[in-house]
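The structure appears below as structure tokens.
Apart from one protein chain that is not included, each protein chain of the complex appears where it belongs.
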Amino acid sequence: MTVAIDVALEREGVGGLETEEMTLNMGPQHPSTHGVLRFVVKADGEVMRRAIPDIGYLHRSIEKISEKVGYHGFMPYTDRVDYVSAMQCNQGWAMACEALAGITVPRRGEYCRVIACELGRIASHLISVGATGMDIGAMTPFTHCIREREKINDLLEELCGARLTFNYMRIGGCAWDLPPGFAARALDFINRFEPLIDELNELLSFNKIFVERMANVAVISAEKAIAYNLVGPNLRGSGVRYDVRRDVPYSVYSEFQFDVPIGTGEKGTLGDSWDRYMVRCREMKECCRIVRQAIEGLPAGPVIAKVPRTFKPPRGEVYVRVEGSRGDMGWYVVSDGSAFPYRTHIRTGSYTAMSIVEELSPGLMIADLVAVIASFDIVAPEVDR
Amino acid sequence: MQQFADGLMEPGGPLAGISTPLGYVLVVALFAFLILNFIMLVAGVTSWVERRVWARIQSRIGPNRVGPQGVLQWLADGIKNIMKEDIVPEQADRFLFKAAPYLTMMGFFGAFACIPFADGVIAADLNVGVLYITAVTALVVVGILMAGWSSNNKWALLGGIRSAAQIISYEIPAGLAVITVVLFTGTLSMQGIVEAQGAAPWKWFLFANPFLFVAFFVFFTAALAEGNRTPFDLPEAESELVAGAFTEYSGLRSLLFFLVEWGNLYVIGAVATALFLGGWRVPAVTDNPVLLGVLQFLVFFGKSYFLVFIAMWVRGTLPRVRVDQLMSLCWKYLVPISFVNMLGAMVFFVLFPEGSPVVRFGMVAFGAALLVYFLSRVVFHIRRARPEFHLSPFA
Partner (left out) sequence: MIAGSGGSGGGAGASRAMDVQQIFERLGQLCGGALLDAAPGDGEWPRLNVVPTRVAEVARVLRDDPALGFDCLANLTGVDLKSEDSIEVCYHLFSYRHRHQLMLAARASRGDPLLPTFTDLWPAADWLERECFDLLGVRFIGHPDLRRLLMPEDWVGHPLRKDFIEPEEYHGISTRRESLLKL
């Protein structure tokens, strides 16, 4: 440190105002790093010069595990890729395997998947929205969000017995059909939940202090968002109307009416943290619409196709994209014809979002870094896998 | 207090025959002991109340295990914290690190000397009471800055510096708001200020004229900032600075900081009550001086605790501002507003040296209208969100 002071003295001249860059270690046990992330922050007082992300603390080598456990056996591991919204990870893996083997999922199975995924997406967005509030310093929205999420967890627990790592889907469909009365309970929840989104918006989203904290912070233009491969709500926050569910419709999403909300820049600049945050709030309403349509249009029939117990897809490769809660999730699977995947790669939304943080950080304040991470909805296990 | 001490030392009194300085010391010690116990109780119970109120706002239950409804939770927490290891980081400046909590404690404890709980119930009715409170609560910043610096932790340092900048800045609008009151009373004595108001709400300074009305909100906002309360809780912003200036503290020392936080909350409420909400003034309903004193105390405590409740409510609702927004709020808005407000108050004082009943009536009507508007919003939101009601506070 003395060396640094000497250097500073030399540069500024004795008697001049010396400033020294401060290196702060933020994480991996920092309260607002959403899991185990670490930033090395170079700061000048409260203003950051640079925030260098350091990831890998949650690296569980899930891709390597897939090469050892086989196609069916890997399904529970996909829950752990993004444990905040495990349903879409399940679906990504199932769809990749189905694409490799050319399996068609029964329509009821697809509907069950959609219902489960959209409920999971609401749950995930609730966590994100609440945690954003908490990172900005408002504790109450978080508990209210968690309360609603618990209700979703109750529903999903009825569906598959688990509350976090669902392991609901199987290659070829879903593990179980909807339990009796599930549809009515899910509809009841949706009907109660929808007005609460407006309440949440009034409590948090349009709160003056919250808007001041989020608007115009870390603005990302559409070009930059695309170049950094931001996906999902982060991309839509920058004004790009792109949603895998609508633009490359998979499953039965083409049969539903829903909007793709994008950032509007109404409180600041298009592509700021507030826009990214608000996209999630608005998406929850669209999720409610999809769930309602899916429940109303639920066809009869089996939920799972006949899939051999020893699943050996033919040689080939496939890259499947699903719209996870944190955006376009890419599953690249290579099969060599054996019972084990030859290579699996999971390209997740948080990963690319994390890689833009360093680019955004100069000039932000330390408090903003927290807001930016929250606005990206970064989930550490998804970054590290 | 001096009369009280002199009375005790008169021939025939309990302290008769004792030398005068020693007698004074004994009496001061007695008062200090009483107040210390009172504020420990208030701060402790406030911690429990805050957690319960907060839990209710957040649709949780809150602490309910220790004692009836968890009311003894603060005792359990205190005992737990006393038993914990008192860790001093190796790189810390040991003396300053250890001294900082006490300094903070002193700053806030000192304020209680001038809080008028009832007619005659005040530890020291200084003729510069308001000034004294403003000055002595600023000592807290020295403690927090000391804690932040001596911890030798950059998060703590950031927290300490934030705290220093914040408290010093917000002293100005708070002080100006106080001066607005002093303009009308002509005295700095707390009892004098309370006595200048009446028992009925329309005789409070809050509704005396528009300038005092504004001054109240400026004072309350600035006081929240000085007390490091949400939305100005930047010095210990847990989502940014881990625990700010108190990051490295453990055990009893960390408890002392929290005690100061909750105790300070009460000081804010008490000072605002004395300055703007009529203090302990009650109508003369009884001739019994003891009964009247108790009634006055209860009224004062109730009013000040209502303000404490408001601060808790604010904490349960609002997010935290950023440090630059905090500064711009102070220097760009609160300071100019309070200056203009003070000038307006002077003009008003020249025009109506005795106050104006019309203005007073208008202000009360305005306050009532605000209340009606607030209630209508509450009804609107309840109708829209259709929440489940849990009205019993002890369910």
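Just a few scattered comments:
A and B label the chains in the order they appear, each numbered from 1.
Going forward, contacts are C-beta pairs under 8 Å (C-beta built on N, C-alpha and C of every residue); 3 or more make two chains touch, one makes a residue touch a chain.
Values in this document were obtained by computation on a predicted structure and should not be read as measured data.
Shown chains touched by the hidden one, complex as a whole: A. Set against the missing chain, the residues A:V252, A:L364 or A:I378 yield one that touches it, A:V252. Annotation: of A:Q29, A:S61 or A:S338, A:S61 touches the absent chain (contact as defined above). Along chain A, the points of touch with the absent chain fall at residues 55-56, 59, 61, 63-64, 95-96, 98-100, 102-105, 223, 226-229, 240-242, 246-252, 254, 317-322, 328, 330, 332, 334, 342-343, 345, 347, 351-352, 354-356, 359, 384-385.
The working rule: only the chains that are shown with their structure count from here on.
One inter-chain figure worth recording: chain A and chain B are separated by 43 Å, centre to centre, where each centre is the mean of the chain's CA atoms. Chain contact summary for the complex, chain A toward chain B: residues 22, 24, 30-32, 46, 133-140, 142-144, 147, 192, 195-196, 198-199, 202-204, 207, 209-210, 212-213, 365-368, 370.
Listed in rising order, the residues of chain B touching chain A in the complex are 54, 57-60, 154-155, 158, 162, 230-231, 233-234, 237-242, 316-325, 381, 384-386.
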